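Here you go, one structure.
A protein chain is absent from this complex, but the other protein chains hold their places.
As written, the chains take the letters A and B, and residue 1 is the first residue of each chain.
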Amino acid sequence: MTARSPLAERSGHLERLGARELVFLAQVDVRADPSTAARLGFPVEPNTVVSHPDRDILWLGPDEWLVVGHAGTAEALVAELEASLGDAHHSVVDVSANRTVIELAGPSRHELLSTACPIDLHPRSWSDGRCAQTVFGAAQILLQEREGTTRVFVRPSFAAYVVDLLLAASDP
Amino acid sequence: MTSRRLPAGGTWIDRSQPIGFRFDGAEYEGFEGDTLASALLANGVVGGFRSPILGRPRGIFSAGIEEPNALVAVLEPWVDLIVPAPVVPLVDGLVAASRAGVAGLADGGAPTHARHRYRHVETLVVGGGSAGRTAATRAAGNGDRVLLVDERHVLDDPPTGPDVRTMPNATALGVYDDGYVVVHERVRTTETIWHIRAANVVLATGALERPIAFAGNDLPGVMLAGAAVAYVERFGVAPGDRIVVFATNEWGLAAAEILHATGVDVARTVDARNGEAVTEARGEAGVEEVAVRNGDGTIEVVDADLLVISGGWNPNLTLWRSIGGGLRYRDAPACFVPDGGPSWLSVTGSAAGDLPASVSVPFVEEGDDALKFVDLQRDQTVADIAVTLENGLRSVEHVKRATYIGTAVDQGRTSGVLAAEIVNALLGEGPGAQGPSNARPPSTPVPFVALAGPYGGDLLDPIRTTPIHPWHVERAAVFEDVGQWKRPWYFPLEGESMEQAVERECLAVRNAAGAMDASTLGKIEVVGTDAPAFLDRMYTNRMSNLKVGGIRYGLMLGLDGMVLDDGVAMRLAEDRYLVTTTTGGAATVLDRFEEWLQTEWPELRVWCTSVTEQWAVIAVNGPRARDVVSATGTDVDLSREAFPFMTFHDGSVAGVPARLARVSFSGELAYELHVAGGHGLEVWEAVMAAGEPYGIEPYGTEAMHVLRAEKGYVIVGQDTDGSVTPTDLGMDWIVNPSKGDFVGRRSLRRGDTARPDRKHLVGLLPVTTDAQLPEGAQIVLEDTGRIPMPLAGHVTSSYRSPALERSFALAMVAGGHELHGRTVYAPLPEGTIACTVTSPTLYDPEGARRDG
Partner (left out) sequence: MLLVPCPWCGSRDEIEFRYGGQAGIAYPADPDALSDEGWADFLFMRDNPKGAFAERWYHSAGCRRWFNALRDTATYEFRGVFRVGEEPPA
């Protein structure tokens, strides 16, 4: 299998931005009632992340979560989640190819994002363990602050635009 | 020119750093810290400007953004085609030219880096004077993140702190809802638009000095008192040798002292509070003498080269008013102060009305009203205002529109309040009866290149591509924009025209095989025990009785009964469907699903998840499609018996997990291959390689359009426009009358929806088989040529059919279902095209080619 990641051709540009593409992370969209999810240890506070060694669980909405795991674990995650959710009204969908992930590192990454992202990324409001769905210019993104990096989840078809906008908006 | 630079003094300048610059072709020198205006004054250039309409000689009038006369274009090192000289900081290599109030467009690109930035603060302070600095320091003491902006290039004594940032060269362009403020910062060739969101906004924008209107008040050498003092104190420049001071207030008269202390000869002070006034300023190229009325009524003429005026001060409230802040008049300082605005917005300092007492003297009685200038940038005088009032106008807003006072680059900073007070006086009403007209953002001119920021060229809108795109590019496909997507339009061979390429692609699909990238289609997983019932409510036909493994085409209506979107639903399990939508409708349909589920039917047990880009989709169409997919390698039994039309199977293709679906938009045997996005390119390459012996061709959206049109399949948004019902399309068969309510059902029963003369979808065959109807061509029922012609409809799609070897079209025509066989006409500039009305299904109407 020679799968191709959406930003395979842009690694040079990403490096210039202090960034890299995290390829083929497992991503599973889970929908369930908040009480069901709380029982499973999913985050109930809006825009927060519960982290485990093998997965992060990101709050997307009061009844929607994105479970993010290592590359190649999507099938197993789907099976495990289906089993734990059992008879409860739920939906588990593999969305691993529906978004790609740009990891931004370095002390100026929040300023870089603030060239086209309107949410408050100052340490007062934004820190490890937070996530947020928002926009970057004309693209919808999902942000996650994680161990000193910022992950930008974006649809593959918008990924090139996000990289181009980061390049154009940063200082020459 | 005599130098006007004083031997010492000037708090903003650094005399150890001389700077050379060019103005109107002549070379000059100034100092680091100078503005263009102060440097010109220092070099003895007071005049040299012209008014925009009357071409009258004008000179530097002020020391700030309110400057109405000394407008320049900066040509190097950045380009700014209309800006007041007092706000242009002097930099090495500055080249500028005077402009009579009218800008142009930059010749070629400006050497500018334009950035946008978002910033959140608890307190934004606009204005770095003492009141602003105090407000910033206090907010910082509360632990706020503070941003202080000032439009000038030097900030005296800026406040400091770990979360305090000060920004000179930064103008607040507008204050908007909920503390959103747009700030324009320029540092040399870098323009930044700051999108600030502040919990509190403090306006410390100061006050602007009021002029007085008297005959000859527009001569070079007439200057605001505050400006004269600023040039002396900040820049060490004496704007004149022998001056007259005309003031309505103590501060203005005190200015005389400050100027006198530098060695300037104060020939006369004129105190309006004692009934004194300047009745006329006279001179050729500038002020030479000033006529003064004494308190006893006698007139005295005084020689002078500078006439310094102070009519009082107006709080600078452009930003306050633009967000709806109100005004009220205060007698003591004779000005309008802020009164009532949003809770998060406050005003402090002189902008709040903390100002010296003044009498109100907007204009002087003596002299020719036509020489008493009110708006220097519009060349409008007291006489012009008087005429509009004589013509019956009363409101300041109407006077503004009749005279254009306040509408120039300076937005009435020195003319707005003045004009209002003149109107009040001429109408016999007291000062403050009417206030100045409203201000609107941007508060100062801002170049488009700054507002555009990085969003130019290819970044104007996202350009979206599929995972297979690199193959299309390498194959030299010509692309078309479908919303934000770049989709292959056609794949020309070397030297082929579009017509030739499309013909070849269509014939390949009809006779052999074609492959199309259909990845852009919207895809939604609909999961839950109520998924079947939910889809029954969203589509016109029933989805709840679709077998697992089956596919059904569905039509979606708006509540108004009009066709909104279409697609197919695949039943993956009892409680699970994959629904497809049109490329352009993907987000809309998902949003609608969520709207109904969240706001109307929260009791339904259904979840929706977008999977549009989870799946790349390759459509293989043509009589050899089965052979091609088989040769690509699959574990799915492709035989007709095992794999009927409108069913799907999960398995693998080219070694990759895949869902294969028998759906056809061409009417030929077809297999859609759904694979995870990352595998899209490799599977496409495998299909093209495997299909080569069978004559496979890639085909684009144009061929796709022709093929489906030959079959009479509609494209929502091409043949429909939001005003078309299923009956109009001849698709009554897709509306299930016996299932329960669905979105749009009630509207289909409206009297208007049932009218027989509604436009219906028909096929049109031009009588001359190669005559091509333009899309959008209007249809009439009679060829009389009589004007006006009653319009019967229009052409929605028009092509040449390689399979039928003729041209054809689809159209919406009034009463079309009853017109089959009739001749209708498309009147066009080059001649009328006659057409026969037919059923829209022109090719293989029995559907015999479907199973290959």
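Note that contacts are C-beta pairs under 8 Å (C-beta built on N, C-alpha and C of every residue); 3 or more make two chains touch, one makes a residue touch a chain.
Owing to the predicted nature of the structure, the values given are computational and were not obtained by experimental measurement.
Interface note for the absent chain: among B:257, B:594 or B:692, the touching residue is B:594. Per the touch definition above, the residue from B:652, B:747 or B:841 contacting the chain not shown is B:747. Touching the missing chain, out of A:28, A:49, A:119 or A:152, is residue A:119.
For chain B, the residues touching the chain absent from view are 176-180, 195, 197, 324, 342, 559-560, 591, 594-595, 598-600, 602, 741, 745-747, 749-752. By the touch criterion stated above, the residues of chain A touching the omitted chain are 46-47, 60-62, 64, 118-119, 132-135, 140.
Criterion: only the chains that are shown with their structure count from here on.
Inter-chain centre distance (chain A to chain B, centres taken as mean C-alpha positions): 30 Å.
Within the complex, the chain B residues that touch chain A are 113, 115-120, 145, 195, 197, 453-455, 458-459, 461-467, 470, 484-485, 525, 527-529, 605, 607, 609-615, 655-656, 676-679, 681-682. Across the complex, chain A meets chain B through its residues 1-6, 9, 24, 29, 31, 63, 89-91, 93-99, 111, 114-118, 120, 122, 124-125, 137-139, 155-158, 160-161, 164-165, 168-169, 171-172.
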